[in-house]
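One structure is given below, represented as structure tokens, and several questions about it will come after.
Here the complex is missing a single protein chain, while all its other protein chains stay put.
Let's turn to chain A:
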Amino acid sequence: MGNLQFTEQPLSEWMNRDGNESNIVISTRVRIARNLVECPFPILATNQQSEEVLNQFEQVLSDERMQPFGQLHPIELDDLDDLDKQVLVEKHLISPSLVTESRNGAAFISDDESLSIMVNEEDHLRIQCLYPGLQVKEAWEKASAVDDIFEDHVDYAFDDKRGYLTSCPTNVGTGLRASVMIHLPALALTSQIGRILSAVTQVGLAVRGIYGEGSETVGNLFQISNQITLGQNESEIIDNLYGVVVQIIEHEKAAREKLLSDSRIRIMDRIMRSYGILSYSEIIDSKEAAQRLSDVRLGVDLGFVNVPFHALNELNVMTQPGFLQKRQGGNMSPGERDIYRAKVIREHLKDNLQ
């Protein structure tokens, strides 16, 4: 596979649309896990069995009810080179374990990249929907509609008591994982983040984030998702996540207001310094790039910097190691990447000057 359309562009088409609360919420992702009743789960399936699973699912795609979801492009992992795989992971179109652990792993990705159907990952089937901003219900409804079509063609592993049977006990029941990627710089700057995230986990949600050397988060990006898949139905899971995220957004907005009223000049200085570094540096590592991009993203919302959000979303992907190397056309050492990353950021910000 020489030219894979999905690894050429940093920004998926679905990201170009406007999402709710998109100055704070980057994206919403919903995935549901399903398995065939007859075949062993992927960890135990033979090569022949996993091939058979793939064939069965491939046939479902020709159902005319799949048409509204756009053309789905088949991608077999064995046909991809390592950089293409890495870029697909960086764009969240496939999961890391589809790359590392799968046998006869495949994905069917829609033209606009908002729907990705993974086969032979940890489970036989994983249906994933991506939406910009906060759209948990919309993403669930779309994933569920695709699920209904599959269910008409194949026999799912389902049990009266346990629900949809999954390879890992943490997914059994609904098989539903809904998550929201949220940017919380003001809560981090005002040291409220720990308290709020800790409260979030008390209502059955899990938080993922990335921490740097100290206690500061890299990029202030957090992924909030449901922890429980058994004993709550799908709308309870979706409503709970949505309700909590809306509250977090209110706290973040209040913290941004407070930053503006209490220390406008200091926060402006921080943002403009970051903007300056991104615009003029010659070497930048991925961690610093993420932190500076977080500052600039806040700066856009506060009206200090005039860069479109989509350009920042693009840079989040463009500054990743896989994408940098893909763009440059081959493997690079970390040192070479830091130099190239600085160049990519400088040029992209210049291109998007308004």
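Keep in mind that, in the parts below, contacts are C-beta pairs under 8 Å (C-beta built on N, C-alpha and C of every residue); 3 or more make two chains touch, one makes a residue touch a chain; residues count from 1.
Quick note on the criterion: contacts and distances are computed from a predicted model.
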> What name does the UniProt record list for the absent chain among "FAD-dependent oxidoreductase", "AAA+ ATPase domain-containing protein", "Carbon monoxide dehydrogenase medium chain" or "UVR domain-containing protein"?
Replying inline: "UVR domain-containing protein"
> In the full complex, which of A:N233, A:Q247 or A:N306 touches the chain missing from this view?
Replying inline: A:N233
> Of A:P10, A:G105, A:P132 or A:G173, which residue touches the hidden chain?
Replying inline: A:G173
> Taking the entire complex into account, which one of A:L61, A:V99 or A:V207 touches the absent chain?
Replying inline: A:V207
>> If I consider the whole complex, including the chain that's not displayed, which of A:E13, A:D63, A:D79 or A:E151 touches that chain?
In response: A:E151
>> What does the interface between chain A and the hidden chain look like in terms of residue numbers?
In response: 35, 37, 39-41, 43-44, 122, 144, 147-148, 151-152, 155-170, 172-174, 176, 193-194, 197-198, 201-202, 204-213, 215, 218, 227-234, 237, 287, 334
